[in-house]
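Missing here: one protein chain of the complex. Every other protein chain is in place.
Let's turn to subunit A:
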Amino acid sequence: PLLVLAFSVCFVVCNLLAFVFQMVEKGTSLLKKLEMNVSEAEKRTGKNSVNMQETYTVYLIETRSAHTDLNTPVPDMLWRRYSEFELLRTYLLVTYPFIIIPPLPEKRAEFVWHKLSADNLDPDFVERRRVGLENFLLRVASHPLLSNDKIFFLFLTDEKGWRDAVLETGFQDKVDSRLKSLSASFRVKNPDKRFTALKQYSDELNTAISQLLRIRARVADRLYGVYKVHGNYGRVFSEWSAIEKEMGDGLQSAGHHMDTYAASIDDILEEEEHYADQLKEYLFYTEAVRSVCRKHELIQYELEMAAQDLTYKKQQREELATGTVRVFSLKGMTSKLFGQESQEQREQKLMALEQDIKEGEELLKEKNQECHEFVQSAWKDIERFKEQKDRDLREALISYAIMQISMCKKGIQVWSNAKECFSKM
């Protein structure tokens, strides 16, 4: 019993500590200190990089201190265009390759159903993009690690100087070439099983959400058709009511309800776009997940290469030391043909090799460390992401169900009204 008590006290203390750590972590996220939103969008015209006139949209970012001081803080504000957001994100991708970086809203409208405009300058598209950009900033600002990034802070606060600052970090040099990543993906021998599973899951999620968005757009199209055809009833009831005596009034009013019914679909489908946007965010998130997996593969590959290289060099040393040729080599052949090397030459070679091996061991250690750290940090973020994803998508499904219920209620209302008109015929 005493032992049990001691154990339970320890247990409680541990949990409390964990809790405190969590709080501290949360406390460091920028969002606790700074409120932010993307409040407006405006059209601008200016000269682009090739000195041609272009029209583009800028978004207003407002920031304000979260602490309610006695002196109410004046909100800071600056304008950013989409390409600047893209630059920020690329910087984050390179600088934190083990983090799943939140995605940006889509550059061009995709998965559109016919009524929705695919034009980037269309006000509805701009509005939805504004919301998406705000969402992006909030996600970054609530991330325990990303939120502390200086460049991110400058993005929010320094309109003019930010660009130079980000370029000065030299992040562009750190970008892994596509070729390098691809070849790594193919050649890695012992990938971490968890990452392999994660990559597969992210591909499956990508497929599922793409399919869903595609079909949802088709469903929206068809539903639109069904509602709009009912509008024809409105017209014919009105015409018919003109030749009727007792039935006239009932028919006429019923016709109006049919018109209302047909018109109601526009708002319904517009609301559903928000659901589509929520799904799209996670569709784009899968890209970020794949990105982390690819980085892991690259690091793993380099580690394997370093190990392989070291092994090879050690083998060479052994050969040189013992004089046995275990592996066929051109050098070995030539020495057989043209005579053996002198003892001196051999000693020199051995020394150089020893140096190489030392460096190789250092490199291996580094790579091991790098890999280990990467896996640690990445996996922590992946767990965080999984929970966030499950939470967010469940919320999205709930709000979708609520939308459907609202649509049903509207339908019942309109048809009940029409029914009353019919009964008065």
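Going forward, a residue touches a chain if its C-beta (ideal position, glycine included) is under 8 Å from a C-beta of that chain, and two chains touch if they have at least 3 such contacts; residues count from 1.
Here is the rule we use: contacts and distances are computed from a predicted model.
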> One chain of this complex is not shown here; going by its UniProt record, which of these names is it: "Sorting nexin-30", "Secretogranin-3", "Acyl carrier protein" or "Exosome complex component MTR3"?
Replying inline: "Sorting nexin-30"
>> From the list A:239, A:267 or A:287, pick the residue that touches the absent chain.
In response: A:239
>> Among A:112, A:208 or A:320, which one touches the chain that has been omitted from the display?
In response: A:208
> When the complex is taken as a whole, what residues of subunit A touch the one chain not shown?
Replying inline: 4, 7-8, 11-12, 15-16, 18-19, 22, 201, 204-205, 208-209, 211-212, 215-216, 218-219, 221-223, 225-226, 229-230, 232-233, 236, 239-240, 243, 246-247, 254, 390, 393-394, 397-398, 400-402, 404-405, 408-409, 411-412, 415-416, 418-419, 422-423, 425
